[in-house]
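This report refers to the structure that appears directly beneath it.
Every protein chain but one is kept in place in this view of the complex.
As written, the chain order gives the labels A, B and C, with residue 1 at the start of each chain.
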Amino acid sequence: MNAQIEKTAAAADEAGKSIPMNMIQSINSGLDVMLGRDPNCLIFGEDVGYFGGVFRATEGLQKKHGLNRCFDAPINECGIIGSAIGMAAYGLRPIVEIQFADYIYPGYDQIVSEAARIRYRSAGDFTVPMTIRTPYGGGIFGGQTHSQSPEALFTHIAGMKTVIPSNPYDAKGLLIAAIESDDPVVIFEPKRLYNGPFDGYPDKPVTPWQKVEGNLVPEGYYTVPLGKARIAREGADCTILAYGTMVHVAIASAEAVGVDAEVVDLRSLAPLDIETIEASVKKTGRCVIVHEATRTSGFGAELSALVQEHCFYHLEAPIERVTGWDTPYPHAFEWEYFPGPKRVGAALKRVMED
Amino acid sequence: MNAQIEKTAAAADEAGKSIPMNMIQSINSGLDVMLGRDPNCLIFGEDVGYFGGVFRATEGLQKKHGLNRCFDAPINECGIIGSAIGMAAYGLRPIVEIQFADYIYPGYDQIVSEAARIRYRSAGDFTVPMTIRTPYGGGIFGGQTHSQSPEALFTHIAGMKTVIPSNPYDAKGLLIAAIESDDPVVIFEPKRLYNGPFDGYPDKPVTPWQKVEGNLVPEGYYTVPLGKARIAREGADCTILAYGTMVHVAIASAEAVGVDAEVVDLRSLAPLDIETIEASVKKTGRCVIVHEATRTSGFGAELSALVQEHCFYHLEAPIERVTGWDTPYPHAFEWEYFPGPKRVGAALKRVMED
Amino acid sequence: MASPRTAPDATLKNSRSLSLRIPEPRFRPGETADFSSMEIPEAGETPRPAVDTAAKDMRELAYGLIRVLGKDGRAVGPWDPKLDVTTLKRGLRNMMLTRAYDDRMYRAQRQGKTSFYMKSTGEEAVAAAAAMVLTREDMCFPTYRQQGLLIARDYPLVEMMNQVYSNGKDPMKGRQLPVMYSSKKDGFFTISGNLGTQLPQAVGWAMASAYKGDDKIAAAWIGDGSTAEGDFHAAMTFASVYRAPVIINIVNNQWAISSFHGMAGGEGATFAARGVGFNLPALRVDGNDFLAVHAATEWAAERARSNLGATVIEHYTYRAEGHSTSDDPSRYRPTDEGKLWPLGDPVERLKQHLIQLGEWSEEQQQSLHADLVEQVRAAGREAEANGTLHAGDRPSVKTMFEDVYEDMDWRLIKQRQELGI
Partner (left out) sequence: MASPRTAPDATLKNSRSLSLRIPEPRFRPGETADFSSMEIPEAGETPRPAVDTAAKDMRELAYGLIRVLGKDGRAVGPWDPKLDVTTLKRGLRNMMLTRAYDDRMYRAQRQGKTSFYMKSTGEEAVAAAAAMVLTREDMCFPTYRQQGLLIARDYPLVEMMNQVYSNGKDPMKGRQLPVMYSSKKDGFFTISGNLGTQLPQAVGWAMASAYKGDDKIAAAWIGDGSTAEGDFHAAMTFASVYRAPVIINIVNNQWAISSFHGMAGGEGATFAARGVGFNLPALRVDGNDFLAVHAATEWAAERARSNLGATVIEHYTYRAEGHSTSDDPSRYRPTDEGKLWPLGDPVERLKQHLIQLGEWSEEQQQSLHADLVEQVRAAGREAEANGTLHAGDRPSVKTMFEDVYEDMDWRLIKQRQELGI
């Protein structure tokens, strides 16, 4: 056996049997695996201990691994992130939960001014291998303060890595990669996808992940590398750049309007897989960007700028952005705010007309 | 006399005599005028009272207007902004200083989750006519924590207005307009321009504003409306979109490489004067965007996206972004980080080649 | 006494290994709560200083417990506010109406008529008493658990329900979560979903009133768990420094979702004690004793109105039900903990007081309850006719783009067009 095969076999061993899981289960499994493998991993956050988290991502972990491996924190996001930075500087790999992405702002200074810059400012003397998990996005009638998508506020910060999975397999694999990264990582978990893929039709029942074809998640250890996009759907006519919930909406939208779109699931916004993006847009000559966040200065702006910088001479139509509006996320108008298949489909048709 | 002339004459009366001022003086004058006109205006922030502010923008105001019109605050940016929100909700027009833009993050939650959303979430029941002034940008060897340009973190926030002046006249006029706006406004003041226009050559002495031709600032009341850009230099070959310090660098760069660039000084990023941008780019067919902030997800991304959305069929070359690097602002490499004339000039040459 | 030492690195270093302490509540599901060791001062025991006493001369109040209603239902001691019977009955009614309203809205959520609801059951005295001390011109900065303030001010239940249902007549135009009311004219500040943010705002509002030479004061509420937020510290600092006329109410209902008060540092020190470090007077009050809350609020309000600045009040109470409709408290605390809670129920206690005064009876109580339930039911019917979250009328979608700014900018106009409305 050569080294490569050996390595693959060992990896398969570590990954173990694969079974269907929903996204909460796969995240829980990722945390469980890492608590088991690495005594330097520990988890804390509001309500994550005995209770297991308001979305149940840490259910059972305190009982299994002990009180000081997974515990509650005071309601102070600055303290949660700040103390995690100190732990990471000590040599641990803390994993903290911010209950909703909407509540990350009190800890924003610790992220921007501290976590992201400690390696740089100390010339590598100190590092911050910390992972922040936080549910983001709308679609659960959470109103203005349980629906936000603040990813662009993190992609602007040099030193931070920003990750957004779209399915249970990636959620676990990216989470483990994030925990093992020696840089601080924030993972935005699309809460609308916890139970099953949601394609943007609020009235249609969602298939639970367990019943989604091909949804298998290894029970053991594996990683999905940060910085590698995934072609979620191959296509020839147009590229859709999406992440999180919007990956599923993008696929459904393309199919609804019959455009043979290539859907790129970015998975990681920073580092970004520019090669995959560039190759796809050069192939299709058209690009639609979809995200749930407020449009102005959303991550779609960066994607649009990059695409036109890298693919200017290949573009046959203006790049379109289909996004949340430049308003807060209104409780009753959730589905008018959400960039659903109707709006994505219309954009696809527009770019195909040009 | 018809009404229009009457109004203009009255405005001229209010504006009074014009004299040369540097940007600190014009800001000071704007504050002074508003304290004098409106008893609901008051100023507070770290060191702004007796001392007059670390950049001296509030010098003499406490003495002239009284202890409770311009006073010091505890070192708590959350408290400064949070209490200003409460004052604004009461009916005052608080003007607060955040000593450096780099220190705004502890108050970020109060801005994003509160100031920007109170009108919306209360359906207009409460409003927040608050103005935040804060010096931003590099060029004074301030290192990582006295040089940042975090404007894109504000343009992403629906409900906030974001303003950046490039000269003493605009600084005062925009400031007064911001104070009178019934929405929360953050004004980033280009600290490198306080004393004189800086065109990006660190070794060249800077002409004090008082000696800059045409620099006259009315001593009284006037406004520069939010949301209107200014053509800082007319040109036919290429449009440069810039704001703050970079307006001067853009002009100098164009002249250095002999490109007849039209320099648009945005003045206000939100609301943004899309008409002026669109008209200019449609005229020139080329666009270079310049800012000091970190490139990824900087405001340049939004501008780039907007320009290609509005002017796709007029573009003759890819839009270029000349920006700060995706690193913190390093103390010793200030001038290697700063997007100076060399880099702007190179970009101009590149877009003109296409 | 320490003995002489030389080497700078040789001192005190030990090989005992440290361990991390994670605080845990005393009782978990399956156990029976036992509050027998809880120290509860008798009603009337805690002294009442004059409102102009220096904070440093009343630090002990932060460790006491102001109680007026004794076990026998009698009002005793220096904090007895001596309210007349009409006021007492009004207080009782306000608490009961709040409870009836909560019950109906909770059920409405269960029936799918709205997305979310939060009850204040067991803590009704906190809001009801304060609303009766403060005026409509004062400004309250509540959390989601002080709906009782609006109810005590006779804000129409139908309006509240319209908001809970995000229906066509929702005063918040469908934008806000069900329980996040706003009513400036009733001195009720728009509630935020972000914990703690209202505190520095309240201090700022109070500073504004003082700045203007006005005579209005502000009051803010915050949960025990949320005192951990930095905004709390900002508010305490500003209130202390500028001597702002504001009352900072800490509602210690023992729980913050699934975390017990110890997770916010409430084991070793009281929450009121936070005020001591800022030279603020700090009262600790039996939050289930309507009279005690009334008296303490009155004291703090008088102090504020006398330009003597801020007061911190810890209301010691118990969250009798789940955190919200999304919560299941039986997962993390004994189901009978609330029943065993030694400070009882505020409605029961005020009722008992009125009965003891000879001014009330169980029958009157029941008929009032029936009346209030009917009142709520009638309001419910009226509100439901205006629509519920997923059925009937809703606010015009157009309004989604309004009130972001004073005027819509081109982006919002364009986006509204994009949506095709």
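Everything that follows uses one rule, which is that contacts are C-beta pairs under 8 Å (C-beta built on N, C-alpha and C of every residue); 3 or more make two chains touch, one makes a residue touch a chain.
Since we're looking at a predicted model, the values are computed, not measured.
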item	value
Visible chains in contact with the missing one	A, B, C
Contact partner of the left-out chain, one of C:Asp214, C:Asp371 or C:Glu406	C:Asp214
Which of C:Lys184, C:Arg305 or C:Arg331 contacts the chain that the document leaves out	C:Arg305
Chain not shown: contacting residue from A:Leu35, A:Val48, A:Ala84 or A:Ile164	A:Ala84
Sole contact to the chain not displayed, among A:Asp32, A:Asp183 or A:Glu292	A:Asp183
Residues from subunit B at the interface with the omitted partner, ascending	46-47, 49-51, 54, 67-68, 71-76, 78-79, 102-103, 105-106, 141-146, 295-296, 325-328, 330-333, 336-337, 343
Residues in subunit A touching the chain absent from view	42, 68, 73-74, 76, 78-79, 81-92, 94, 106, 109-110, 113-114, 118-127, 158-159, 161, 181-183, 227, 270-272, 274
Absent-chain interface as seen on subunit C, which is shown	1-6, 8-9, 11-23, 55-56, 81-84, 86-87, 90, 131-133, 135-137, 152, 207, 209-211, 213-215, 217, 228-234, 236-237, 240-243, 245, 262-265, 267-269, 273-279, 298, 301-302, 305-307, 309
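Here is the rule we use: only the chains that are shown with their structure count from here on.
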item	value
Centre-of-Cα separation between subunit C and subunit A, whole angstrom	36
Centroid distance [mean C-alpha coordinates] between subunit B and subunit A, Å	34
Subunit B and subunit C: spacing of chain centres that average the CA atoms, whole Å	41
For subunit A, residues contacting two or more additional chains	78, 102, 105-106, 144-145, 296, 325-328
Residues of subunit C whose C-beta touches two or more other chains	173, 175-176, 180, 192-194, 230-231, 404, 411
